[in-house]
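A single protein chain has been removed from this complex, and every other one stays in its place.
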Amino acid sequence: MISFESLEVRYGPTIALKGISLTLEDGIVGLLGPNGSGKSTLLKTLLGLLTPSAGGGHVLGLPLGTHEAAKLRGRIGYMPEYDALIEDTSAYEQVAFWGELSGLTPEQARDRAHEVLYFVALDEARYRPVSGYSTGMRQRVKLAQALVHSPELVFLDEPTNGLDPDGRKRMLDLVLKVHGELGTSVIMASHLLEDVERVSDQLVILDKGEVKAAGSMAGLRKMLAKRFELRFLDPLNESQEAKLAELGTVLEHRNGIYDLELAAADPVLPFRFAKGLGAVLVQLTPRHDRLDEVLIRALRGKIGEPVETH
Amino acid sequence: MIRLERASLRYGDILGLSPTSFQLPESGGITGLLGPNGAGKSSLIQLLSGLLPPSGGLVSIFGESPFRNPAVLLRIGLVPEGDRFPVGLNGTGWLRMMGRLSGLSGAELDDALQRSLLAVGMETRAQLGFSSMSKGMRQRIRMAQALLHDPDLLILDEPFNGMDPEARLNLMDLMRTLAANGKRIIVSSHILGEVAQLTERILLLFRGRLLAEGSVPEIRELLDRHPVELRVASEDARQVARWAVEQGELVALRMEDGAAVLAVRNPRDFLPKLQDAIAAGQLPLNALDPLDLNLDAVFQYLTKDNA
Partner (left out) sequence: MPIYAPSLPPRPELSEGSHPIAVLAKFDLKRVIKRKVGFFIFGFIFLTILLIELIVLYGKYLINTSPGLGGLKEFANKIMTQGADYQAGLLDWWMLVPLWFMMAFMVGGIVSRDSLYRIRPLIYAHPVRPQDYISAKALSAFIIPMTVMLPFVLLPWGLSLAMAGKAGPIWVSAPLYLLPAAIIIGLLMAAVTLGASAMAGSPRASFGWVLGIVLGTSAIGGIFAGALQSKQWMAMSPYFLVQAWPQLIFNVGEPLLKWVPTLAGTVLHITFWTWIAVKRTKPSEAVL
């Protein structure tokens, strides 16, 4: 889907992307990075709005930095972070407009506008001006707008921003459907690790114009041998807790969940131990790297080293 | 002690919060304040921080009503929602101004400034102007402001909004440290995962009513209409399923790739049996995951049941 070879992009004297090399497969890519890390430069380069000053790459098979890059814009959908809505116009009309602007005929645009609005579950409200919409509805109009021309790749910038738990769940389900049902690849920039964890199969961590980590989610979040998360049906009392050390090293205890390193990678051991302790295990999860650990490690530039979270 | 007794808040005819009663202990700890948009979170925060008097009932913090009560207000620190900041001021200048407003001056103010900046990890960067700070840094300065007068109760309204992940993690660490040092923290958020990372104790508001207060496992146990789903990952998930059916406790059974999902009504009866069987080596098992014993499920069940 995307490959960059030492891609460098400058804004006047400042180098916004410092020679990044990156390959991404079709799928859902989570893009993490603090503000000012180069996310929007990357997006502008993808859309052919900025020309690389060195290096280059291919997006959807088209080379960057040539006049062909402009063609990409018809094949990419973009959902901005802020409210880029035409307030005085109905959802249906503006989605159809964006479709036409991407190169659909007026008839196609109107049909597809209705279809994508069904896809994002916006019913009768589609005929009313968007100024009266709730945050959740507005976000879904923005998503519909990005999908109306059936792009091969969509860039979603903070799609769950400002949504409450229900709205977030719906939006993330939609993001999964975008790839699952429409076959459109997704790049989702988000500040919420939870969201990225839930939908993405690949991850890119960007900081100060450099790629700090990239790859498949499974590859980045390694399974940690002999590490398990344990939770008991009732909180342990102090003497029981003290005995936990016999089972393994307690690395962390937070909100009733113990993060243990066992002597051997045998999931039966904790059950036997709990029985002897007079406690009941309700959870035993082999532990892999958490996304926050991956992120902190990547930002501190120590990929591959384990991170101790106090 | 934080205590509400049938405290309600109306804005004219508009309901902010229905009569609500609950108590929180005074000792250190974090309580998550949850609810969808418009659930009454801001109303509750306005009552707790003494910005408004209750329309009815009683709000008592440290034994007194907080509204226009300097003795109580001096023990409360509030970090309001949003990223507003005074243009043209730097962090220290603003903090000094706010410190003077809370009655600090001279060496006392300098000490307080140093202490609170140290607590938020901004001791070297507070000289920066607000506009050149990142969102995370500004949030820390606002936290420092709330900590200036060394309050016992900290109220944070959506503190994580718009922050990048690293700043979020740092702020969570800061809150955990403060709680461990004896501060009572009430934090509102609509990102359930963040609250779950911070604390088990929640206040859940919905449509202006308090739906639940307490620890997540306790609340989940009260929701006994919803069977508990246990995902048992195993090399032989069929054997696990067969064994579970024989126990006669299953409400539902679903097979997944390499796992059996068992829905049981009484986990207190079922789990010890499962544990015994595994410990005795009768069942092969790789992992045991309760799917809905978490904050997410509690939130979903409570709001859906009351919709």
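Letters are used for the chains, namely A and B, taken in the order the chains are written, and counting of residues starts over at 1 for each.
We adopt the following convention: a contact is a pair of C-beta atoms (placed from the backbone, for glycine too) under 8 Å apart; a residue touches a chain by one contact, two chains touch by 3 or more.
Quantities reported herein were computed from a predicted structural model and do not represent experimental measurements.
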Checklist entry - Taking the complete complex into account, which shown chains does the hidden chain touch? => result A
Item to check | Residue of A:E8, A:E100 or A:D259 touching the missing chain in the full complex | outcome: A:E100
Checklist entry - Which listed residue, A:G74, A:G162, A:G215 or A:P286, touches the chain dropped from view? => result A:G74
Item to check | Contacting the left-out chain in the complete assembly, out of A:L7, A:V59, A:L85 or A:L260 | outcome: A:L85
Item to check | Contact residue for the chain not shown (choose from A:D26, A:E115 or A:E293) | outcome: A:E115
Checklist entry - For chain A, which residues reach the chain that was dropped from this view? => result 40, 43-44, 47, 49, 70-71, 73-76, 78, 80, 82-89, 97-98, 100-106, 108-109, 111-112, 115-116, 118-119, 145, 149-150, 181-182
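Just so it is clear, only the chains that are shown with their structure count from here on.
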Checklist entry - Any idea how many Å lie between the Cα centroids of chain A and chain B? => result 24
Item to check | Residues of chain A touching chain B in the complex | outcome: 32-36, 135, 161, 163-166, 168, 191-194, 231, 233, 254-256, 267-268, 271-272, 274-275, 280-286, 292, 295-296, 299, 310
Next on the checklist: Per the contact definition, I'd like the list of chain B residues that touch chain A in the complex.
Outcome noted: 35-37, 134-135, 162-169, 173, 190-194, 196-197, 199-200, 217, 267-268, 271-272, 275-276, 278-279, 281, 285-290, 293, 296, 299-300, 303
